[in-house]
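Yeah, one chain of the complex is gone here, protein chain that is, but the others are all in their spots.
When the chains are written out, they are named A, B and C in that same order, and each has its own residue count from 1.
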Amino acid sequence: MQVTKTTTLGETVALNEPLAPASSQQHGKVQVSHGTGRRWPLSRWLTLLTFAVLLALPVLLAVLDNSFLLTLVSRCMIYGIAAISLNLILGYGGMLSLGHAAFFGIGAYVVGITAQNFMYGTALMEWPFELAASNDAIVVWPVAILLSALAALLIGAISLRTSGVYFLMLTLAFAQMIYFIFVSLDQYGGDDGMNLMSRNTLLGLDLDNDLTFYYVCFGCLLLIYLLVQRLIAARFGMVLRGCKQNEQRMQAMGFPTYRYRLMAFALAGAGAGLAGALIGNQMEYVSPNLLHWKMSGELMVMVLLGGLGTLLGPLWGAFAFLLVEDVLSGITEHWMLFFGPFLILVVLFAKGGIYGYLIRKEQP
Amino acid sequence: MPKQSYVSNPSRFSAVSQRLLPGLCGAALVLAGSSLLSTAVAAEPVKLGMITTLSTKGGYLGEDMRDGFKLAVEQGKGSLGGIPVELLVDDDAGDPQKGKQIAERMIKSDKIDMMTGIMFSNVAMAVVPSVLKDGLFFVGANAAPAPFAGKMCNPNYFNVAYQNDNMHEAMGEYLTQQGYKSVFLIAPNYPAGKDALTGFKRFYKGEVKQEVYTKLDQSDYAALISQIRADKPDAVFYFLPGGLGVNFLKQYDQAGMKSEVKIFGPGFSFDRRLLGAVGAAAEGVMNSSEWNDDLPAAGNAEFVQAFHTAYGRYPTLYAAQAYDAANLIGSALKQVDGKLDDKDAVRKALMAADFSSVRGSFRFNTNHHPIQDIYVRQVIKLDDGSYANKTVSKVFEQHQDAYVSECKL
Amino acid sequence: MSTTDTPWALEARGLVKRYGQLVATDHADICVAKGELHALIGPNGAGKTTLIKQLSGEIFSDQGQIRFHGADITRMPIHQRAHRGLVRSYQITSIFEEMSVIDNVALAVQALQGHSFRFWRPAASDARLREPAFRCLERVRLAHRASVLAGNLAHGEKRQLEIAMTLAAEPSMLLLDEPMAGMSPEESGQMVELLQALKGEHSILLVEHDMDAVFSLSDRLTVLVYGKPLVTGTAAEIRNDQRVREAYLGEEAA
Partner (left out) sequence: MILFLEQLLNGLQFGVMLFLMASGLTLVFGIMNLVNLAHGSFYMIGAFVAAAIVASSGSFVLGLLGALLATAILGIAVEMLIFRVLYKRDHLEQILATFGIILFCNEAVQVIWGKTPLFFDIPAALSGSVELLPGLNYPLFRIGVIGVGIVVAIFLYLLINRTRLGMAIRAGSSDREMIAALGVNIKLLYSLVFGLGALLAALAGVMAGPILSVESGMGESILILTFVVIVIGGIGSIKGALAGAVLVGVVDTLGRAFMPELMRMALSGGAADSMGAALSSILIYLLMAVVLIFRPRGLFNASH
């Protein structure tokens, strides 16, 4: 059999599914074991299909004159971003965080607070230096990402001293603290939340237009997806996955694992911050609900529903969760009576989540 | 459209299928065809969207809201004010995000003509501005946070129920009238809780011993009750909605405090469904409300009877408010003959409030919140062993809210 | 590697580790010369694994001192010891089962090459990782299995992989914890061959139950009993030592 020359692109895409036998990661001398088989694994087809559908969907919806679905899918993509970022630590890093909503919420509140200050023309900060509020996404969103990452860095630095369920509870604890702080912040609406009178602008783009906003979300999703894909396949990702499988061994090999895990935690926080900034804009409303542990739980459920430790799984999970919830709650007010067992059935029978189940079936 | 169109489920089914079908590309033509068809039919009913809370702890509130509204539609045989209506109801689960999503669906996909309902202030804060932004009318049937009555008031926003502070103001006034020298105040640590106590203090002239804000999901109040015992106020006023109030009142009674320090609250904690859960602990407690089932207003007794016949339970305040909301909408629809395109005409018709409220006298203030009487009621035990409220006196006559001056309408 | 003129690669003096009442190692001394294959033997529960953990840095000693090529590493964390060239392999196979064989070794190579805060370039096409990793696999005769999922390897192959990963760290000294445990005689034979080849290139501290292998491979042996070194000497010396016979070989033989 001949040695197949795989392009760089080919290899990265093949790395899509780290749990798959990494048969395409050949060294020059290694023979290709599946050269005669399908060149493109199912995962790659599904990835292409997913993004193609998302890209083309607005056209179809325009024909159907259904602008609601446009906003619903925007929301699904935003939750998808949050879930993908959570999966980075949950699926690849093996860190059971039940505090991801904190970073999601912080991102949203950055948008909310700057919007409120912008609306009333007040300064964001008067001390130590005066900082005027901006309404441009190019300023506000990076701040949201940065602050979320910073919060994640702090929370992670403490929580990562423990592991397993103890880690889970510590992240939960910190998220709940932030939740209660926002509940009692009267100037930002407390439990009632705060209304944004309009969305941010993005370099002159009008995000109030749902179609524009849809494609901005799509762009962010694609960006995050690609970043995570690269990250997972890069050296950093190898270390992260190694830490999940056997942290002690990683240390024995000479990796200061704490630093890598903390970095991953902060990066995941940053991703959630972007998702938060987007959801704040999408809803034009932010409230402490975004920070509640139930939101962390829902994000976790999305990741698991789609497929833990797969690139596309969390996105599918977000879609499945939100769409099933929306459809069921439309059919009956007792929708939870069916949604609960649905989750149980997924765990019992679709091991590895919906997407994980599909791509795993393919493998020998 | 069939007569039974106000039943939420069948119509929701069609909405669901509309959302699912796009997945199947071939359905596009079918849908396009059906939408053409629907514009051709002349007597298309007016579509009303109701967002309320049907699941989670607050579920019973929304259930009463929905049923009160449905009763009015049923009495009109599927129409309000003689105009056929289709009522879509959906559950926000008390979650603002979810409420917002439903609102988007109702507006963009179901293409409703007017929105009503909303149980909780935070859901209202999330949902209402975008509804108004899309040019729809919103007729609130319960939640009425301060901004909507003041700074954020809007020509297309009406609230039939009250302004959030009203009941607390009435209790403050009543305690002043009755000569209670000092009071201990309790509310959850969230905006509605703070507004409540602010409202109370607006009319209370005595000394406020302590103002305690409890954790939002606080369920055990033993520590608080001990504090009250130590503080020895003349009276306690508490605003703890739903189950929180049940917890507090039961524990207050169990601690033997009811005979020591008299307790007062807004009517929210004393509707007949909650009284069933609290039982004897509530007996004799004074509370404030703009409606009660024994009010002599024209049509009130009939409403209570009809509600009981239809659903097998007695209506609560929420049902009465929703019933009024439905009749208000009916009066406006009748006025404009079901044509909602002329916004000014609709607004004028709503503003006129030309309907018979089960509360009695009712009119809108310039900020589209009611000017109405507010009563003090007392919890009594009925012969059948259940508990109900008896109207004791009128605290406020033609009361208006405190924010109307901030509204530039 | 080291500029100091000590003859010892590893020099541990008076190591103590207590778990509550239990004294796992009790003033243990052990010295491994540069390039030597030194075996550590003793009955079950003698504290061999604890001692290995103390030396590798997984646990810190309550008392005592450890020097590596002359430098004091007593309080040095495990990953820094690894960077200095002191690397252990594991008794219970401790590979990354969800990664391919080559990835396992590449990860170990990666540990050598500075920090891994590299987020962009795919590790799988990085020749700086792949080539050394492949060479290590060749050394342990596992190159033909490079792209197999590590979890799917046979038991003996996993042990080979384990050694390859240890080698990838380019250690000056190996701490090998029972590399032949659970192996078939055939697999053991291969492992002995492999260790024979490694001997001389690396200083090795070997913990092993397979006495034939130990006696054929090691330059010197230390017998550990109840956390204390009983005696240290060449294979012949140990074989003839009365105390060892009583404490250890007698039991084993029976």
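What we mean here is this: contacts are C-beta pairs under 8 Å (C-beta built on N, C-alpha and C of every residue); 3 or more make two chains touch, one makes a residue touch a chain.
For clarity, every value in this text was computed on a predicted model and none was experimentally measured.
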{"item": "Shown chains that the omitted chain touches within the full complex", "value": "A, B"}
{"item": "Touching residue (missing chain; options A:Leu49, A:Ile181 or A:Leu211)", "value": "A:Ile181"}
{"item": "Hidden partner chain, touching residue among A:Met169, A:Leu205 or A:Leu222", "value": "A:Met169"}
{"item": "Touch with the omitted chain, as defined above, among B:Pro155, B:Gly279 or B:Gly299", "value": "B:Gly279"}
{"item": "Hidden partner chain, residues of chain A it touches", "value": "90, 96, 158, 161-166, 168-170, 172-174, 176-177, 180-181, 183-184, 186, 293, 297, 300-301, 304-305, 308, 334-337, 339-344, 346-348"}
{"item": "Residues belonging to chain B that touch the chain removed from view", "value": "54-57, 59-60, 63, 189, 211-220, 222-224, 226-227, 229-230, 242-244, 246-247, 250-251, 254-256, 273-274, 276-281"}
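Criterion: only the chains that are shown with their structure count from here on.
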{"item": "Chain closest to the middle [Cα centroid of all protein chains]", "value": "A"}
{"item": "Distance between the centres, which are taken as Cα means, of chain C and chain A, whole angstrom", "value": "41"}
{"item": "Euclidean distance of C-alpha centroids - chain A vs chain B, Å", "value": "37"}
{"item": "Chain C-facing residues of chain A, complex", "value": "6, 8, 11-12, 15, 18-19, 21-30, 33, 227, 230-231, 233-239, 241-242, 245-246, 248-257, 260, 263"}
{"item": "Footprint of chain B on chain A - complex, ascending", "value": "60-61, 63-69, 71-72, 75, 180, 183-184, 186, 189-195, 197, 283-285, 287, 289-290, 326-327, 329-336"}
{"item": "Footprint of chain A on chain C - complex, ascending", "value": "56, 58, 77-80, 82-83, 87-88, 90, 94-100, 102-103, 106-108, 110-112, 116-126, 129-131, 133-134, 143, 146-149, 152, 165, 169"}
